[in-house]
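One structure coming up, written as structure tokens, with questions to follow.
Here we show just some of the chains, and they stay where they sit in the whole.
Chain nomenclature is as follows: A, B, C and D, assigned in order of appearance, with residue numbering initiated at 1 for each chain independently.
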Amino acid sequence: MLKRLRESKSAQGTLLITPTLIFMIGLLIIPLLLTLVVSFGQRSADGGVIYTFSLDNYIRLLGYSTDCPNGVSSCFNPLYLQILWRSMALGFNTTVLVILMAYPLAYFIARVKPKWRNTFLFLVLVPMWTNFVIRVYAWMMILRQQGVINSLLGWIAGLFHMPFTPLNMLYTPGAVLVGMVYEFLPFMILPIYTSLEKIENSLYEAAADLGANPFRTFLRITLPLSMPGVVAGTILVFVPVMGTFIVSDLLGGAQVILVGNLIQRQFLDARDPTFGSAASLVLMVLTLIVTYFYTRKFGFGAEIVA
Amino acid sequence: MSEFAVELQDVVKKFITPEGDELAAVNHVSMQIKNGEFFSMLGSSGCGKTTSLRMIAGFEWPSEGEVFIEGKPMGHTPPFQRKVNTVFQNYALFQHMTVYQNVAFGLEMEGAQKAEIEKRVKRALDMVQLTGMERRFPKQLSGGQQQRVALARALVKTPDVLLLDEPLGALDLKLRKEMQLELKSLQQQLGITFIYVTHDQEEALTMSDRIAVMSKGKMMQMGTPVEIYERPHNRFVADFIGESNFLEGKIKSLSKNEAKVFVPDLHVELTGMPIADDLVKGEDVVVSIRPEKIRVAEQSANQNCFEGKVVNTVYIGSDTHVVVDVKGARLKVWEQNRISRLDPKSFYSVGESVHLVLMPENTLVLKKD
Amino acid sequence: MNPYRRSPWIIASTILVFIFLYAPIVVLMTFAFNASRVNVLFTGIIPSFGDYQIVNGNVTQSPCGPFHWFCELSKNTAVLNAAKNTMIVAITATVVSTIIGTMAALALQRYNFRLRTFSQISLYIPIVIPEIVMGIIILVLFSQLFTSINNVLNLTGDARLNLGLGTVILSHISFMIPFVTLVVQARLQGLDKSYEEAAMDLGANEWTTFRRVTFPMILPGVLSGALLAFTLSIDDFIITFFTNGPGSTTLPIYVYGLLRRVITPELNALSTIWILIVLIAVFMIQRMENRQV
Amino acid sequence: GGGSSSQQPATKSSASGKVTKDGFNCPEPNPRIPVTSTQLNLFVWTQYIPEDFYECFQLVYGIKVNYDEYSSNEEMDAKLQAGATSYDLVQPTDYTVTLMIHQGLLQPLDHSKLPVLSNFNPAYMNLAFDPGNKYTIPFQNGTDAIVVNTAKVTDLPTSWADLWKPEYKGRMVFADDSRAVIGLTLLTLGYDVNTTDQSQLDQAKQKLAQLIPSIKKFDSDSPSADLIAGDVDLGETWTGEAFLAQAQLGTIKFIYPKEGVILWQDNWAMPKSAPHTDAAYAWLNYTMQGDMFWMMLTSFPYTNPNDAALNYAKGSTMQVTDVNGSSTTLGDVYNAYIDSPITNPPADVIKSGHRIDDVGDATPLYDQIWTEVKGQ
């Protein structure tokens, strides 16, 4: 037996992957198939599922609805597409900002003495080890009308005897962005760091040798070579941002609905698991396709922390 | 324009080693490299070759002394403002760019016109026989091809001076030999100054106009291949460049071009050619004789002739390396295999006794150090 | 070394980002000494020691003085219990998922087998799946499973299988595995196969080879994978909410619920202690590493 | 936890002599109910139960209480519907009760095992969502009304409709609760809060759409915080939050709008799958005894349906700590409760109030409206 195992590499591989597959298939894929079934069903009066095969939920997602004002038989209202669009916009903005902030830091860490790198990486992670809500609350305390920033500004203004009206920062899109960026920064820093850390010095030297000043060296060499890291980070940031909503609810005053809210509400307030399932499946498939495409192209496994 | 393409004046480069103590990687080195010259730096690993090169390129700045390019002192001029280019030991090709883009990079940095760039890149790639590979990425090329790309990338800038750091180190013997010829002919047709770092002495000898032999950050000797090989200034050079038999001795008498040296190992006096000028009578010296320059004679000749026993023969194809025991001293003797025999060892069978002739003009008398 | 690495821009922006990262932490720690119970605004540090006194919502005096909330925390069994659960879940799940994830990484990186691509893709699911969906489907799964098992073995009362820390841990493991795997894979890609071959060549069987050679060499990757997983686990709310059961409340759930009432400074105290512990640990490790080299 | 209240040992005859960490001397249960189970699993609102309830119950009955907490009815319902089977008692709010009954998640209560029922004020019994209290008994209740910071707002709103005034733009906080907010909008239009009429709902949608932009924050967690911090000046909120805010900020006022408030009530209910029904009955009877349930007054400023508890507290000299954590006598707490129009609203407010009820098939309509007005 052992001998046979020994002589078959594929058997060994299979053996090693099995536990993972058990988890993935058992806890995710099978249930996901259930959701697929549910998404074709219809909602019952008390929020149960009537199992049929109807594409209504998907049609509804596209914005075609059968119950319309003033008795029109069917009408088009791209509500959900708008929401999806809004979430993507938020995801996009967040990702861009995160990249802008993460990059220099990652670059810095990649260039300090090796023995210090781990420490810095830790320092990046540590804030994330406080409780999420407490963190967001800290931000609220910073952004409030009578919060840290306004107090500081007020004090400074006081020094110069200037009139000062507190800035209105909390419960604005800006606040949401700040919170999102804060929550996801580390997930961008780590991959970018790894890809930067791989670049040999001789490449920078070669560029300089060929007449590139530091700025152009960055544009033409550093940036392109660290792209895989950026892409990996983008996946680790953009995808979750699409799904989350708690930050936007807490810091944005829950003024808008994002894909996350939408799905959440379907399972809870609206008690329409069928539509919820449809929505989440669509979201997943979209992101899954994008992710897989990216990862195949840039090898993203290779680029998260190392 | 100055007669020297590159000049190092009494340059020192100090590093702090990981252990924290100071190390002079380059220690008061001076050299003048003439325009259009093929200049090689030779030395064992860690002797400061790369560091010297990096100071010329501008990646490092001298701790003391000054580097001149075209007669201008370089000070802290950054690399991208020096008219020298480098071919890196590990090629340092940009993995994310095609061959074409790699070669074009330098020209774009100069802000050359698109058409212009295309023309010059094409020419450069022709020169290194890589036409048709423009679209490939470095990792799709063999070692030799990558090496050529690195070369083209540097050449396309038509630098006054080209620095090459062990460019052939990574290639296998056969390929290395080919590339040596290519490089040499390129250098001759372009008339660019080459500063070439290697630790392969045969390479240096075949290609260079002049060679600088370094050791532990110091310059040991600088000169043409022939000078270096035939007239080494000291034992290190004689030993590092090619092989030598060394016999310790004491100067008995001394004239301008002949020294009589008593060699205790052989209980005889040898006549040889004094190298250093400041040798004095009675001084302890070493006598150096190249193994290929020892004549094997059937019957004894009169002067500088010894009888010995063959103790070992190594067949290396073109030559046979014979080790002869002369009164306990081991002498290496290289004989060319000029006749094809299936057992050239029988040429000299172990134990056979032979006579060795050390001709005075082949016998160098060096300072003992 | 290239002369341009220390660009002032980089350093400046690095400092700024670190300020951004730690500003909330500082605030959070300051509020751990807040006199105000309601903890919405900072009404100053608790001034003096003495018997517990509170004047319209502001603690004016406490046996522990400024450290009032730390003392309160030590009494607050609910929080401590939640914290304990969080740690149990996070640590267990991290350990298990790290082991399984590393195995998977080895398989994907070192072996060829039929399910390879499938496995690789399935590893992305937990990353892209909306948390609530994952939470609910896992809950449905467990309850179906348990009900049937309970019926088959006709277990009753407390003997019945039920939601609890166990289910939480399982679900956490399932979303942590991919992160570990991907990180370790990255590391393995960088690791030349010849080390393992050398070990085998010297007579080590597969297991010994892993234990003595492969593992020590991929350790950094494994660690950072574990860290990432840990980070995700201690903060997870939604999945935990759906998969936990009586008595398995974790910190995020507890704190999240507290949103409905007052988030007393006790929680800031908790975070403060936790952060200090971690920071100290980090620098200890750093010191040790430096001593080694 | 937040609810733990520290007392001197009670000098009551029924004292069991069993004392909690906080030094509260647990009363004897009367009547004591025979129990075989050794455990009790609760699924309750976060921080809604005084620590001493758990401790005392364990002390006098020797039953270990495990509890899980939720922060919205929907979460609780979703979890039970998905098959969580281990809970003995849950705390659904009125409309959720109807729903859970439909979903068949609840089991009828055996009133013979609930002598404690006599403690309750009839005004809070036999409500529309559960006629005859077949499935539930009251726990706490309260109202959704208008909250204002009189220091910041000069002309005070008197009706839900007033909240549409432009001058309030960007200064208001509302509960993030589709039913409540749509409900109050319907009220301004003179419709029923539980209407399922498409056109009425459409009108409500139009009107609500105008309100949304002027709302600074939707918050079903702790709007009081923003009121106290001055990030918002007025809005719609519920009893407890209003009371907390007022306790911190004297200038906070709770105004009952003309159209009528929205009433709500949290109740105890027993899931069908409850594994320890006997312990559950014991818990209900014991914790809602007058000499236990008064604790709610000290830490949970809602309207208390339990007359026995109120009577127990009335004039009591027991030293307790109030909502703000400052220590007073239980008697004073009682007085504060009775005097506060927030915790003890006038009878007509209750009478003219409206209750949210489950709307079954129309639920998605409400959600749709919410999604649309917020998603606009």
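Convention: a contact is a pair of C-beta atoms (placed from the backbone, for glycine too) under 8 Å apart; a residue touches a chain by one contact, two chains touch by 3 or more.
Everything numeric in this text was worked out from a predicted model, so none of it was measured.
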Total chain copies in the file, per protein type: A x1, B x2, C x1, D x1
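The definition used in the following text is that only the chains that are shown with their structure count from here on.
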What chain pair shows the greatest number of contacts? A-C
Averaging C-alpha coordinates per chain, one finds the centres of subunit A and subunit B separated by a number of Å equal to 58
Give, as an integer number of Å, the spacing between the C-alpha centres of subunit D and subunit A. 36
Touching two or more other chains in subunit D are residues 75, 78, 229
In subunit B, the residues touching two or more other chains are 59, 78
Residues on subunit C engaged by subunit D in the complex (per definition of touch): 37-38, 40-41, 54-57, 59, 75-79, 136, 139-140, 142-144, 146-147, 156-158, 160, 162-163, 241-242, 244-249, 253-254, 256-264
Which of the residues in subunit C end up touching subunit A in this complex? 1-2, 4-7, 9-11, 13-14, 17-18, 20-25, 27-28, 31, 40-42, 100-101, 103-104, 106-108, 110-116, 119, 121-134, 136-138, 140-141, 170-171, 173-174, 177, 179, 181-183, 185-187, 189-190, 206, 220-221, 224-225, 227-228, 230-231, 234-235, 237, 251-252, 255-256, 258-259, 263, 267-268, 270-271, 274-275, 278-279, 282-283, 285-286, 289-290, 293
Note which residues of subunit A are touching subunit D in the complex, please. 43, 45-48, 67, 69, 77, 79, 82-83, 86, 144-147, 170-171, 249, 253-257, 262, 265-272, 275
